[in-house]
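Take a look at the structure set out below.
Missing here: one protein chain of the complex. Every other protein chain is in place.
Going by the order they are written in, the chains are A, B and C; count residues from 1 in each one.
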Amino acid sequence: MSVLVDRDTRVVVQGITGHQGTVHAREMRLFGTSVVAGVTPGKAGTEVEGVPVFDSVRDAVEATHANASSIFVPAPYARDALLEAVDAGIRLCVVVTEHIPFHDMLVMYHYARSKGTRIIGPNCPGIASPGASKVGIIPNVVFRPGRIGVISRSGTLTYEIVSGIKETGLGQSTCIGLGGDPVVGTTFVDALPLFEADPDTDALVMVGEIGGTAEEDAAEYIRHHFTKPVVAYIAGRSAPPGKRMGHAGAIITRGKGTAQTKVAALEAAGARVARLPYEIPTLVGEAVRSARR
Amino acid sequence: MSVLVDRDTRVVVQGITGHQGTVHAREMRLFGTSVVAGVTPGKAGTEVEGVPVFDSVRDAVEATHANASSIFVPAPYARDALLEAVDAGIRLCVVVTEHIPFHDMLVMYHYARSKGTRIIGPNCPGIASPGASKVGIIPNVVFRPGRIGVISRSGTLTYEIVSGIKETGLGQSTCIGLGGDPVVGTTFVDALPLFEADPDTDALVMVGEIGGTAEEDAAEYIRHHFTKPVVAYIAGRSAPPGKRMGHAGAIITRGKGTAQTKVAALEAAGARVARLPYEIPTLVGEAVRSARR
Amino acid sequence: MVKLAEWQGKSVFRKYGVPLPRGEVARSAAEAESLVRDGKVPLPCVVKAQVLSGGRGKGGAVRFASTPEEARAAAEAILGLEFKGEKVRELLLEEKLTIGRELYLSLTLDRTQRLPIIIASARGGVEIESVPDAEIDRQTVDPFPGLTSYEKRRAAKVLGLAGTQARSLDRLLDALWKVFQQEDAELVEINPLAVVGDGLVALDAKVIIEDDAGFRHPEYAEVRGDLTELEEVAREKDIAFVQLDGNIGVIANGAGLTMATLDVLKELGGAPGVFLDLGGTDDPKKVTEAFLLMARAKPTAVFLNIFGGVTRCDSVAKGLVEAMREVPANERFPLIARIRGNNEAEGTEILRSAGITSTSDLRASAQAAVDAARGRP
Partner (left out) sequence: MVKLAEWQGKSVFRKYGVPLPRGEVARSAAEAESLVRDGKVPLPCVVKAQVLSGGRGKGGAVRFASTPEEARAAAEAILGLEFKGEKVRELLLEEKLTIGRELYLSLTLDRTQRLPIIIASARGGVEIESVPDAEIDRQTVDPFPGLTSYEKRRAAKVLGLAGTQARSLDRLLDALWKVFQQEDAELVEINPLAVVGDGLVALDAKVIIEDDAGFRHPEYAEVRGDLTELEEVAREKDIAFVQLDGNIGVIANGAGLTMATLDVLKELGGAPGVFLDLGGTDDPKKVTEAFLLMARAKPTAVFLNIFGGVTRCDSVAKGLVEAMREVPANERFPLIARIRGNNEAEGTEILRSAGITSTSDLRASAQAAVDAARGRP
């Protein structure tokens, strides 16, 4: 088993004729993903990397029974691309596109939710389960099948950390890169129950960042509902408070949102918190041993 | 048991200080309904018919744990009144108000649906289950506890028919007046499964009208999923085709929507269809006898 | 429901940027001629009767003109024609465009899906009912998030539009969607939508505004649509009143009961001529007002069918008796009443003392009404 994706995942790549879309359609195939269709309006009938291209997601779904989408279309068109996937019945959408205005994302999130579609992202690396399927752009080489789950708000840092886990001889069950935008379709709290329920995950690595209260919320969830060992790292401990969203932002997060509050909350919830990224593999080793006990 | 309402239904009357609101708050109480609160902005702290009035539905729910709402506010304010009830956590809203623009109702319906709130109406008599509870305006006198379910798109005609059932010595389990507007929160197809599942309903009376395809859709549902005897009447058999919604309307309903197509569909689904309203009680008697066999 | 005439629909379209032929409205032949002569309408032009019923093309109410004199002649020929009882009082004069294909496009409500729906067909310019289903595309639009680009792309594909023409359709659909939502329309229909060079032009406009949204649109209060004179009066007084072909007047409370009453009368051999739905009111003054309106329609007999649920039968009876007094003796007609429910006994008594028979039996009293109407052919 795995989380959200499996061997039955059939991916349509929206924006497949763009550079990123083409590259990652190929990479996903190399990972073992069933990439069944691509969509670029006006390009129906062509092929990219051996994948048939359609004018609309609806056409793609009718012809190929795609059930997941990976969205690479440019930010100004991403909102409608997502809505199109939802209306075509796609129930898992990985939005790789970055720089989507959060006002657009609010519409995307609430519309998708009302139709029962899960969004991962935007501005995210996506999801991968070695040996099963990958939807998104996480580099294939960092993976190795195993029993460590990973949830992260970061991109490259995730690759770095997943790669580090691999080097210790351990492997991953499923890795989800949530994306670091202000509004994301799936948060830590949304993803944690999936790993709790996954019999193939023994321990979880959680990579957070400063800003927002997603990590504090996750800590609250972990404390009450998550029974597997958790290793966490919060990036940005030494980042300047810098460019804040005025006073109103402070009122919403009041007393939360800093690296300190996140680390404290996670430690209080029983997580092992790494101070620096290269401490993670050691802590994961400990966590796995504790899980076996 | 009963459908949608029961002895635990706690009603807040929105627009209780208006004439209709006041009258029907009293009538509901006389029926045995727990009317726990009223809402009229600016009137908090007063009482109507012994019911405490609040400024907002949220305040009313916090103070009284109301779980159903009966909306009497004038059409221009009905949209927001419904949204307010939904946001306050009310999961059953009976919208009595008539003349609500359908564009408003589209917003009301889809918003309520996304939050899991059921709307009955608008422009409807509401729901009543003799011996349990009533939310809306169906006259108390027409009822008598029994085992006949009633679903109707009409108002007064429903009272006439329910009253006719009572005179034959039978009674009603639950009666739902759906309202006859172009967009209603609950249709025949939405209501039928509730009666199918209700152990206290032996047979169903369905009162339809010309226009739209709700009755044809209901017939389709009955044919495949509804096992109890159905007696139906379609009002408007002799009404002029009259003022139609242009050609586009005809394209949507193409070949449906007339009294003839509705009657034919219901008969094909095994329903007993009355030609005239005063034939209903006889058919109900037959239906009940067939159900007992 | 407020049906707008073509020129009214087009003036709404203009406000939202829907591309239209250049045109002006004339109410006399002289005005038609001078509009052309002054260059306000370019030549050649088309002169179209402004009536709400269809079939004006076949009825000779759409003519072409190449000179101001021809415009005058066309106007003279059309003004005063009658279509289903509706006299032509207004003409729309428009430039005659060189058009390519004719398409069909509309936005309306799909009651079953409870969503707005776009209906599109590459076969426009004919009655859409005559086009096979397979050549008509229907797609619903969710009010949240509103019309999206992929819905517009699908419409373009269906209509066979690409490139500049597709972009023209994009803008047109955005405008139509705004008309539909912001004007509280029930229907926005363009048939034909003409391909003219690289762009699109709405050659006709059918717009129906929802009555219930009147509180947001006082500007439509004056538009009469296709109502009869009495129906127009009723609308102003907020009375549901429809004129039919028969001779029995029907007053009932509630749309369903009113329709059921018509069904019963017809079954018994009667011919309803007007129906009037009192709705939820039992205010004697309103009942009087409604009844006097009914009297103006000169029915042969009137059948009153009231089920008093919330409505009080005695209140209705009071209003009725008061109204009967106001009808002049030579204009009176038999009144048969069937009242039942709330305060039935009191109501029956009030009617009885005014000499009006009433029963609580629907079938029997409906038969009496049919007989009464036959007795005075």
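Heads up, the rule we're going with is that contacts are C-beta pairs under 8 Å (C-beta built on N, C-alpha and C of every residue); 3 or more make two chains touch, one makes a residue touch a chain.
Computed from a predicted structure; not experimentally measured.
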Missing chain -> touching shown chains A, B, C
By the document's definition of touch, the residue of B:S56, B:N140, B:T168 or B:T282 touching the omitted chain is B:S56
Out of A:L82, A:V95, A:V207 or A:A287, the sole contact with the unshown chain comes from A:V207
Contact with the hidden chain, among A:I137, A:I165 or A:L192, goes to A:I137
Missing-chain contact, candidates A:G21, A:G155 or A:P229, resolves to A:G155
Subunit B positions in touch with the non-displayed chain are 41, 55-58, 77, 79-81, 83-84, 87, 107, 110-111
For subunit C, residues touching the missing partner are 143-145
Where subunit A meets the chain that is not shown, the residues are 23, 75-76, 98-103, 106-107, 109-110, 125, 137-139, 141-142, 152-160, 163, 180, 182-183, 207, 209-210, 212-214, 217, 233, 235-240, 242-243, 245-252, 254, 275-278
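Criterion: only the chains that are shown with their structure count from here on.
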Taking each chain's centre as the mean of its CA atoms, the one lying farthest from the centre of subunit C is chain A
Averaging each chain's Cα atoms, the one nearest the global Cα mean turns out to be B
Whole-Å distance, C-alpha centre of subunit B to that of subunit C, is 28
Between the Cα centroids of subunit A and subunit B the separation in whole angstrom comes to 45
Check: subunit B positions touching at least 2 other chains come out as 110
Multi-chain contacts in subunit C, i.e. residues touching at least two other chains, fall at 142, 144
